[in-house]
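Quick one: structure below, then a few questions.
A protein chain is absent from this complex, but the other protein chains hold their places.
We just call them A and B in the order they show up, numbering each chain from 1.
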Amino acid sequence: MTAPVLLSVEDVAVDLPTPRGNLRAVDHVDLEVAAGRTLGIVGESGCGKTMLSRAILQLLPKRAKLAGRVLFDGQDLLRLGSSALRKLRARSLAVVFQDPMTSLNPVLTIGTQLIETLMEHLVIDLAAARARSIALLAEVGIPAPEQRLMQYPHELSGGMRQRVALAIALSCEPKLLIADEPTTALDVTIQAQILDLLAREQRRRHMAMILITHDLGIVAGRTDEVAVMYAGRVVERAPTQALFKSMRMPYTQALLAAIPKLDAPPHAPLPAISGRPPDPTRPLEGCSFSPRCRYAAARCQREKPVLREAEEAEHHYACFNPLKITAGLSA
Amino acid sequence: MMHGVAQALPRDPLLKVENLVVEYAVGAKTIHAVSDVSLEIARGETLGLVGESGCGKSTLGRAILQLRPADSGRVVFDGCELTALRGEALRKMRRRIQLIFQDPIASLNPRRQIGDIVAEPLAIAGHRDDKKRQALVEEMLGAVGLDPAIVTGRLPHEFSGGQCQRISIARALVLNPEFIVCDEPVSALDVSIRAQILNLLEEMKARFGLTLLFIAHDLAVVKAVSDRVAVMYLGRFCEVGPSEQLFANPAHPYTALLIEAIPVPDPDVRPAERVRVGEPPSPIAPPSGCRFRTRCVRADKRCSEEVPELREIAPNRHVACHHPLM
Partner (left out) sequence: MATLELRIREDVTVRSRRLGLLFWLAIGWIILIFAVAILADVLPFPSPTDMDMLEKRAPFSTEHWLGTDGLGRDELARLVFGARSSLLVGLCAPVIGVVIGGALGMLAGYFRGRFEALLVGSADVLLAFPPLILALAITAYLGQSILNLTLILGVLGVPAFMRVARAATLALSRREFVIAAQALGATHARILLRELLPNVVLPLTAFFLVGVAITVVAEGALSFLGLGVPPPTPSWGSMIGEGRESLDIAPRLAFLPAITMFLSVLSFNLVGDTLRALTDPRQGAL
């Protein structure tokens, strides 16, 4: 990897106190994102991917306890004061969430939200901010942008709202964009358009991106690198091609196999993963996936596997019983 | 008048829907949710109904079950016209047709115990024998993969989405219905749980000889469980045909668009760089003629003037398009 590392997550752990005990949402995660590259974080609900993004953005709930380091552009985000962090937020670090209805303020017009963000973070006046807002809306593919400035979020469709959220996120030219399930709430045809838009904007601005999703299909087509999370840990990390062609984690393979494919014949029984993800307030001693894993051995239940590099460079996995290289894509 | 109906088998379909129209008013405007839809489902068949949000598929499902009044059209179940039934007669028919919902936790009463919830259909149907009721409930819970001893005394909020869906399925099956409408039953579930529930549905279908209408927006999920598939857009059917054929060779441009838009979990398959096809129009003012024409690259003048009817272009393949792909 010749591109410089923009974001480095080092040994981050997030703990949440709950009435049922301590909840370890993120369990010692290491990640890197280089400038201009897209990292996909994939996992099911409860795997910790959202908490991880909140940890990076320092948007965790007040009771959460955070450990580790998050180095962004040389600075440790976890040690920054709130005003320095605020300055960093729009200018260098932006985020797009899943539900644009809740991430946009429903009682402010689109124009107000865009212009406010621009004026707060860039030193420009109202007229310039307004002109820029119109240009931004046009860039993200919103027709008739001048009219949109006057509209409220509820007057727009879901896809449009997400474009607006994206425009606001991109308004101050961030170096890193974190997209947390940006298309999960959208129809598949709109989803394709939004993902295209994200890819285009990323290329144009040479922006780094973290794409968080549960959809392996999105990850396959839109990311350079993938980190698979399960029960708060990264269990496999590799360049996208390598992950799908030579996956090592039984979980990744099982997840891929469990997705219905369009080229499979109807009524073929799906190889489902039995059981359920573990209760995060009662972590297991050994590998979190072992109760559901086909290849689980005695060692898997006693010891927790650590992320270690495979023979191929940059392919890391955490398993005592990894798949053989010939496994690859399952039908 | 029923031309262009997607025919299942030449005789004795279990469910027949004829020219169903459902519209509802929102303020001064009217939403044309379902516009003149006709279909047939044979006994033992699974018909998949696929479309994006706002296409009316859920409304169609509810209208078939008479949970939502239709403005015109008929629904005939096993020879009996459901749309003409009222009161007690309709309630009795309901025992033969059931519904499974998208949100598994919301479909269970948060203040009632699971045993109670699954026994409710039996209580409504008038089964007085407590012991037999209990036995049936336990059998059903076991059939869906839950241990009755652990489950019956608890409340829904103690369970995960997947487990709640299993309970929902048990409740739907306890009266041994013939027909079940599954309204997005796995959309709210995790990927790894989806496969479990889909397998369960197939198993239950085989075991109890069910006929299913499976509604979803995910094409691959629909294909996995359906014999035939109907594609819906803005209140109308675009095409209907056997699953395998329909997805291998789509006849309607919308089906082709849907298939192309699906992200495939294979890094060698580049996502198609789509021509801008814009947003779906609103169901309040659907386009004249063919409703898909505003997003269709093949649209011409005829498409804006004439509503395409569902017609048979190949054995068992029906499409509503003036310029089909095959």
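Everything that follows uses one rule, which is that a residue touches a chain if its C-beta (ideal position, glycine included) is under 8 Å from a C-beta of that chain, and two chains touch if they have at least 3 such contacts.
For clarity, every value in this text was computed on a predicted model and none was experimentally measured.
A.B. asks: So which of B:132, B:157, B:270 or B:298 would be touching the chain we can't see?
C.D. replies: Of all options in B:132, B:157, B:270 or B:298, contact with the hidden chain holds for B:157.
A.B. asks: Identify the residue among A:214, A:261 or A:276 that touches the chain left out of the display.
C.D. replies: Answering carefully, the residue with contact to the hidden chain is A:276.
A.B. asks: Based on the whole complex, identify which of B:101, B:214, B:247 or B:292 touches the chain you can't see.
C.D. replies: B:101
A.B. asks: Touching the absent chain in the whole complex: find that residue among A:4, A:61, A:74 or A:106.
C.D. replies: In the full complex, the listed residue that touches the missing chain is A:61.
A.B. asks: Since one chain isn't shown, list which residues of chain B touch it in the complete complex.
C.D. replies: Considering the whole complex, chain B reaches the absent chain at 62, 65, 67, 90-95, 97-99, 101-103, 105-112, 120-121, 124-125, 147, 150-151, 154, 156-161, 163, 168, 171, 175.
Just so we're on the same page, only the chains that are shown with their structure count from here on.
A.B. asks: Using the touch definition from the top, list the residues of chain A that touch chain B in their complex.
C.D. replies: Residue list for chain A touching chain B: 44-45, 141, 157, 159-160, 187-193, 195-196, 214-222, 240-241, 244-245, 254-256, 258-262, 264-274, 276-277, 329.
A.B. asks: Considering only the defined contacts, which chain B positions touch chain A in the complex?
C.D. replies: Answer in residue numbers: 52-53, 160, 162, 190-196, 198-199, 202, 217-221, 223-227, 243-244, 247, 257-267, 269-274, 276-277, 279-280.
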